[in-house]
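Missing here is one protein chain; the remaining ones are kept as they sit in the complex.
Each chain gets a letter, A, B and C, in the order it is written, and its residues are counted from 1.
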Amino acid sequence: MEIQILFFGAVADSVKSRQLILNVASGTTAAAAIETAKKEHPALASQKLLIAVNEEYADTDTILGDGDEVAVFTAVSGG
Amino acid sequence: MEIQILFFGAVADSVKSRQLILNVASGTTAAAAIETAKKEHPALASQKLLIAVNEEYADTDTILGDGDEVAVFTAVSGG
Amino acid sequence: MDRIFLCKASSILFVLFILLKNMPTTDFAELTNDPIDLTSVARRVVLPECGATVTLDGYARKYTKDKTTGEVRETDFLVYEAYEPMAIKEMQKLIDRAKSDFGIANVGIVHRLGRLEIGETSVVISVAAPHRKAAFAACEWIIKELKKTVPIWKKEVYAEGEAWVEGEA
Partner (left out) sequence: MDRIFLCKASSILFVLFILLKNMPTTDFAELTNDPIDLTSVARRVVLPECGATVTLDGYARKYTKDKTTGEVRETDFLVYEAYEPMAIKEMQKLIDRAKSDFGIANVGIVHRLGRLEIGETSVVISVAAPHRKAAFAACEWIIKELKKTVPIWKKEVYAEGEAWVEGEA
């Protein structure tokens, strides 16, 4: 199945990308998808990351479905 | 000596005046000056009044000096 | 007292705007007969080292509940009157006390006088502080005290008459 990973802020700058499309097995967790993304973007490994799945905060053990959007970012700093 | 009494808000409306000049004896208190003013404006008697002398809140036993400005009003309601 | 001034014409506001772009911000306590612009008040209290302002904005309300009868009255418009020089002094006292009691940088208070239509702003209190918490606390304290100590009175005008609102102090 295909999932989309989005990068924001410091994460986007460090990986020099804003988006990554991955083909992963059904039943893949968010954590596993990010491990796969780290092969493409080693800079991801050095950061403390928060994730959201389909625009909601999610745990890394969330099981992904086809077409899911996983956002990866550091602690927010708006306001 | 001459003192000036100023009326504001509900007090000004009830006495139908905004200002009263009084000639009073030296050593007159604010309370005594207001008693004198009540002869001119009986409507003053029916209200619970606050006073200020020379633009500062004052007790009714404040002793007035020549040229003092006594303001008479009900509890404030700005904001 | 040199920092206190009355602004009586909206043209003054425009001149102020130009001046303030190159002036240090400061405290102010003002009375005005003109409409109050929230933004310009909040802007004038901001220092470069402050990250936030908290602004209290009082409006002329359409509906008022009678404290005695509980009856709701519909107001047509309001009239505010002040003992002007004393009101400025009392507002300045609130600024001075707030600055000594809370960790805040600058305070601006502008109170409108005269006739106010429903929805128009009657008072703006804007507090700038390095820390948000102090700005909230100071702003809340100032509006509470202003309603008790600053000699300004409000008259509500209805279809059937009018009444001066008496405060609680």
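Criterion: contacts are C-beta pairs under 8 Å (C-beta built on N, C-alpha and C of every residue); 3 or more make two chains touch, one makes a residue touch a chain.
This one's a predicted model, so the numbers in the text were calculated from it and none came from an experiment.
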| task | From the touch rule at the top of the page, work out which displayed chains the omitted chain touches. | result | A, C
| said: With the missing chain put back, one of C:I104, C:C139 or C:I152 would touch it. Which one? | reply: C:C139
| query | When the complex is taken as a whole, what residues of chain A touch the one chain not shown? | reply | 6, 8-10, 12-13, 50, 52, 55-57, 71, 73-79
| request: For chain C, enumerate the residues touching the unshown chain of the complex. | output: 37-39, 42, 46, 48-59, 61-63, 118-119, 132-133, 136, 139-140, 143-144
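Just so we're on the same page, only the chains that are shown with their structure count from here on.
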| field | Chain centre separation (chain A, chain B; CA means) in Å | value | 74
| Can you give the whole-Å distance between the Cα centres of chain A and chain C? | 49
| note | Whole-angstrom distance, CA centroid of chain B to CA centroid of chain C, is 26
| query | So which bits of chain A are touching at least two other chains? | reply | none
